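Here's a structure for you.
All protein chains of the complex are present and in place, except for one that has been dropped.
And now, chain A:
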Amino acid sequence: MDDLLNEFLTETGESIDVVDVELVKLEQDPNNKEVLDNIFRLVHTIKGTCGFLGLPRLESVAHASENVLGKFRDGELQVNEHAVTVILESLDRIKEILAGLEATEEEPEGDDSDLISRLDAIAEGKAAAATPAAAEVQEPEVEDGEIIDPGLGRALKPGEVSLEELEAVFQNTPGPEEEGASADTSASAGADSSLFDRLGGEDTVAVVAHLLAQRLGNDKSLSKFFAGTSDEQLKDKFTGLMLSLFKDDIDSAEAVSQTLVTASGLADANFSALLEMVKAVLVECGVDGDAADEATMSFELIRDGVIGSSKAIAPTKQEPGKEKATAAGTESKRTSQSIRVSVDLLEELMTMVSELVLTRNQLLQIVRNMESSELSVPLQRLSQCTTELQENVMKTRMQPIGNAWAKLPRIVRDLTVELDKKINLEMLGADTELDRQVLELIKDPLTHMVRNSADHGIELPAVRIASGKPETGTITLDAYHEGGHIIMEIRDDGAGISVSKLSEKILEKGLATEAELAEMSDNQIQKFIFHPGFSTAAKITSVSGRGVGMDVVRTNIEKIGGTIDMKSTEGKGSVFQIKIPLTLAIVAGLIVEASGERYAIPQISVVELVRASQNSEHRIEKIKDTPVLRLRNRLLPLVYLNEVLGFETRENLEGKESDDFIVVVQVGAFTFGIVVDQVFDTEEIVVKPVAPILKDLSVYSGNTILGDGSVIMILDPNGIANIANSGGVETAHSSEQAQEEASQRMKSEDQEAMLVFRAGGKNPKAVPLALVARLEDIEVKDIEQSDDKLMVQYRGNLMPLVKAHPDIELSEDGRQPVLVFTDREYTMGLVVSEILDIVDESLKIELASNKQGVMGSAVIDGKATEVIDVSFYLNQAFDDWLKSKDMNDATAPTAGGSVLLVDDSDFFRNMLRPVLSVAGFSVRTVSTPAAALGLRDEGFDFDLIISDIEMPEMNGYEFAKEVRSGGAWENTPMIALSSLATEKDIKRGRDAGFNDYVAKFDKETLLRSISQQLKIQGDAA
């Protein structure tokens, strides 16, 4: 069922129960203002919610009751029994409708006009107003000084006889006469005509049934037996009953009688009272006495049936008159499904459970140290129960984030109408669970942000079409877990945040000076929207723009320990990211040791444990100063916990001859190993936040008390990764950082890790490490010679080996170091004499060498080193690898210029980068056209673009067309680079917008072409 409706049902059910009780109280103490206020408030709430949910029937009934209550409250009406009864009746009607709602999720059909009119009548002061239906047969006028009949609980209607009198009449009436012997005054029917005809036919029956239904409803002593049956239903039942009775159809009469009453306890006396009422009504309707008597007598036929059926009904339903059986039944079902518990209680429970978990751990620790204790079995059981208890208590607090989103589609819908926009709201990860308290707290900020996106972000359809976007804007909500945090993203594809407009505003408000602004990045300027008192909407709409928005959002999120971040690209849209930590939570933690101190690492980020020693398969190796571990054909960067925490220096650590335990952890997409001294077991730990003074220490995410009572710190793998990388790895999604680091990265990308090796000759040789797929030691005896070529069986294939230098002599036996290069399906091994080191140096290749197989030479680690040209060797190994042209005349390097290189092949990218660097260009490489276009949108500018043609997703031609179609790079020269270099291809390339077309790895032509293009560009400018 719809959550909203469900919530409403529970809540309204509760309110009604309270009103029931309170009303009775009020009746006893009509002057109790407090009770009255309470009732009024509850009914008002019910009315309000009904209106909100679009339940007109409920709303109108509640509204009418509220009116009456309002009069009571204002002192315009005295509280009297009759009014209370009618209000109670309306409550019952509400319950009835609620029951229908619960069963079908729709308001049941029905007519409440008479109830409402009675309520209205009371509100207007006509306490005894006749119902419209009754008015058909009776005088509607009400006279002053009316008599209240105690039996009926209301004033008598004109022409009506009080029950006492009827009783008296009944008593005095002689036994029923078989035939209508006496003269009938009004009925046209003869003595021998059937009872039905004598009573006046169907019309009379209908009227009688109607009146009966009405009066039964008002008669307190009888109405309870018909609880759960609406007046309308009752009327139908009586009509059916009378028709069958008066037509001597005893079978159907019996059948109807079985269903007549809905509550138990209908005694003989009650049935007699019912008969009296029937008779009175008959008389009222103008049926002559004898016929009325006879008709009444016919009811005796079903006396036993009705009383019997009443007995059959479970006595539990014998509630006070106001309880209707069906409503009561479903209500209990509802309450058994969910109850409301105060959050404080849950909070307390959670704390208790946390303590219980800690104590359990303590016990476990003690028992672990005792040998064969009889405690262990019960303790195990206790442990299990505790775990389950803990899980369940946690669950009580967790709610899917979708709950906080439930109202958003409606809000967005309303906004689209109000703002005349077309917006599509997408919600992803709605079942991501988070603590309900946190959920409550982010509800409002979220709503606010979605409103903002709809109002400020998404443009009007016309504007969108004009800027080439689909008419309908999209707002995407996305939620997911990441490393103990919940990340929520609100994305829109709207206009983004205009930096120029924002700057004006900032200046106008004096939040920053022009000089300050000039130094800020776009993103920093955009962050001003979080500044107190800021709004960019040109005009204030009813939706947003009062300038308290994002500031409040940020404060609210920070209050719960979260962070908010945003990234916006003008014309493309904005992304807001909210990160909320799970502060109070029990998590599994791996306990490790470093320098005698224990630490916990959240199990969730631990991928595996590896034990490394000098002699085992896993051994920590070093690439210069960087410790790495070979793990299943991957190099795993390592971090020494001792070093991170400042216990020991690297030299000391590496000098140690001990086994190392490596905890492989994953943070986002980054996997690395933490080297620790010892690994203990996993324990359930309650994460407690660290003291405020330690907040700045990013290596800890909290602390906890272990089973043995000692306090230990919980390490934050994210923080350690950051320290290990000093910001080099994008562990966090922080776009701000990314932006700010962008320029730094440009620089650091110039730094190439170079693998330095020795291969003949005096000078060491080097190759960009990125090009090397693997380092292998190959048994010399495995090397085979075929057709003048060296081969080795490698991973089930024959891999050609090429000597890095003709002078290299293969050693007789033992192992030969080999660098393995891979490009697509080609794999080759480069035989070298010795692998020396890996250095991280900025690649300043001194001069382009003309020597075959050498790209140039560079000073690496203080020594002149030849940088080899891998393509040369690849050509040697594979004839079908791209035919490289002779590298005769080195192209004169053209100094300066920034070049963007787009190629999906890692190999080519890494290959060309040094080539271009040698030629004096600053090079930026990306692997896909999409990434390139991303750079364009981020505002990067290049003097020239070199693009591959054969690329997945978007090929070079498409890329060129895209670039030429507009944007910042519209006029940037482009060079196509492809192994498909036929006449046709070249033409196609030019048509697509490439300025030149160069065959892949025609180094000189490429360089020449670059200088040519840059020159043309320069001349044009």
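Rule of thumb we're sticking to: a contact is a pair of C-beta atoms (placed from the backbone, for glycine too) under 8 Å apart; a residue touches a chain by one contact, two chains touch by 3 or more; residues count from 1.
Methods note: contacts and distances are computed from a predicted model.
Asks: Which protein name, taken from UniProt, belongs to the chain you can't see among "Chemotaxis protein CheW", "Pyridoxal-phosphate dependent enzyme", "Xanthine dehydrogenase family protein subunit M" or "Oxidoreductase"?
Replies: Its record in UniProt gives the absent chain the protein name "Chemotaxis protein CheW".
Asks: Quick one: which of A:Gly54, A:Gly468, A:Gly510 or A:Pro692 touches the chain that's been left out?
Replies: Missing-chain contact among the listed residues: A:Pro692.
Asks: Out of A:Ser710, A:Gln793 or A:Ser965, which touches the unshown chain?
Replies: A:Ser710
Asks: In the complete assembly, which of A:Leu358, A:Met550 or A:Leu590 touches the absent chain?
Replies: A:Leu358
Asks: Which of A:Pro378, A:Gly510 or A:Gly646 sits in contact with the chain that's absent?
Replies: Within the whole complex, the residue contacting the unshown chain is A:Gly646.
Asks: Can you list, in ascending order, the chain A residues touching the missing chain?
Replies: Here the touching residues of chain A are 355, 358, 597, 645-647, 688, 691-694, 697, 699-700, 703-705, 709-713.
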